[in-house]
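Missing here is one protein chain; the remaining ones are kept as they sit in the complex.
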Amino acid sequence: MDVSLLIIQILNGLQLGLLLFLVASGLTLVFGILDFVNLAHGSLYMLGAFIGATLTFALGDFILALVIAVPATAVIGFAVERLVARPLYARGHLDHVLGTFGLILVIDTTAHLIWGPEGIAVPLPNWLDGQVSLPGGALIPTFRLLIIGAGLAAAAGLFWLVNFTRLGMLIRAGASNRTMVSALGINIELLFSLVFALGAALAGLAGMLIAPITEANIGMGNNIIITAFVVIIVGGIGSIKGAFYAALLIGLIDTLGRSFLDDIFKFFMSTAAAETSAPAVSAMLIYLIMAVILAVRPQGLFPPKVR
Amino acid sequence: MSAILQIEGLNKSFGGIKATDDLNIEVEENELHAIIGPNGAGKTTLISQLSGLQAPDTGRIIFKGENIAGLPAHRRAHAGIARSFQITSLMMEMSVLDNVALALQAREGHSFRFVRPARSVVHLREDGLSLLDTVGLAEKANMPTFALSHGEHRRMELAIVLAAKAELMLLDEPMAGLGTEESHRMVELLKGLKGKHTILLIEHDMDAVFALADRISVLVYGHVIATGTPEEIRGNEAVQHAYLGEE
Partner (left out) sequence: MNRKLVTTIVVLLALGLIPPVLYAAGFVFYLDLATRLTILAIAAVSLNLILGFGGMVSFGHAAYLGLGAYAVGIPAHHWLYGGLENLGLATTSGLVQFPLAIAAAALFALVTGAICLRTKGVYFIMITMAFAQMVYYLFVSIEEYGGDDGLVIDTRSELPLVSFDDPLQLFGFSYVSLVAAVLLVWMIVNSRFGMVIQGAKENEERMTTLGFNTYLYRLVAYVISGAMAGYAGALLGNFTTFISPEMMDWARSGELLFMVILGGAASVIGPVLGAVAFIVIEEVLSTFTIYWHLPFGLMLMAVVLFGKGGLMGLLGRRQAA
């Protein structure tokens, strides 16, 4: 077993997991507090990537673009909440799903109109483009360390926000008892818009962070949303803690699975069988894990207590 | 006559609240046994545990000699237990007769029958109509359930329980929300059932309880504080203090 490969893949898995957490946390926040299923959350991720890309070219600076694009995505999220989500709150979850499905089509086509059908590659500044050597002789791109750092910082920030600020207290209160909170005179509508915008900002940040690696492209939102759903199902819908652990779990399993499953299979199958079946199984791996966890715990790993 | 139902040491808590507290009752076969008690005494929780929709924390529910405390809810009907709901629980979009026919259908083994239209299965329709006739709803058989009045819904609940031909009928406040005349009618209907089925009746309407019950158990804070004939209960000081005195 090549140790440096293992270390690199673990870090890649962590990176994927943290990005998934950024996307899933917004999704689970919005569901937990607004009781709203937002299929178009992936579109916000995509918009973050495109806006970040455009700004990087316009301003010549990736970090500056990031700093502006995140609030920009938050504003879009705010608008989506007011115009699309709000009229649908009174409806059932099926209507949320169908309505935001229509929204995805609108946003995807608008993106196509604005940025064209091709993806946009995002150039990194030199200081981010290099590599860092780790103990053990492994080399990891600097940018990936940045992603991991940003992801952890965002997770810590979210934890702090929810547990130690007034806004966080309102969020937690609103999650367990909406009517009571609004009866206390808190502007529930504003709170909802802010939560939605926060979720959008997190998703947008994730999109921007991944864009230099995979390009900003139109299908990216639709691909990530299902994985985000798997994360929040496994973690427990509405639980941020659950989303964190589930995201890391899934990021690691997916990455390590793709790299090492054929080696693992070779322990108990012929090489030929291992090499045919491993790609297929690793493609399905996170869903199989989801299925197993649901079979044992249908409510997810850390379901929120109040609802 | 022997006890068809023995509840032993039943306990159920929700968070910090003990809804059922070391509850013990014996119900004789074919008796009409009423459960009374102040609001929040845990009467509906008791019924839910008997019908299987909620599981007790500890305790035994011995029905016809076997402990059914672990039996899943959908098997209790086959075991011989039927229940009516305090808050009307019907298929509102379906017709009145459809509701009763479904209850009858449930008794016929499995329903993996895909071909014949359910509404053309004659014996289900006929038996259903005759049940509706018993509760005085035969003319409304083909109306959608949502179109009926509350009182008529309560009578439907009774018809559905009757459809099960159960050995033990759990009636959860059949009189809930009924006016005077409708209450009288319900009491007459229930009188007609006495002696033919074992009935566990939860009710607030004291006139009805004293008119119908063979024995009464008084439930306070999830625990039975007294069991006896109506006269015994009427004269029981602890009961008067805990419950009747507050009325």
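Brief remarks on what is shown
We call the chains A and B, going by the order they appear; numbering starts again at 1 in every chain.
Methods note: a contact is a pair of C-beta atoms (placed from the backbone, for glycine too) under 8 Å apart; a residue touches a chain by one contact, two chains touch by 3 or more.
Note that the coordinates shown come from a computational prediction; the quantities given were computed from them, not determined experimentally.
Interface note: of B:Leu10, B:Leu46, B:Ile68 or B:Leu90, the residue touching the hidden chain in the full complex is B:Leu90.
Annotation: of B:Ala3, B:Ile62 or B:Ala106, B:Ala106 touches the absent chain (contact as defined above). Residues 51-53, 73-78, 82-83, 85, 89-95, 98, 101-103, 105-107, 111-119, 121, 144, 160, 164 of subunit B touch the missing chain (whole complex, contact as defined above).
Residues of subunit A that touch the chain left out of the display are 31, 37, 84, 87-88, 91, 93-95, 97-99, 101-106, 108-110, 112-113, 222, 226, 229-230, 232-233, 237, 279-280, 282-284, 287-288, 290-291, 294-295, 298-299.
Assume only the chains that are shown with their structure count from here on.
The geometric centre of subunit A is 50 Å away from that of subunit B, both derived from CA atoms.
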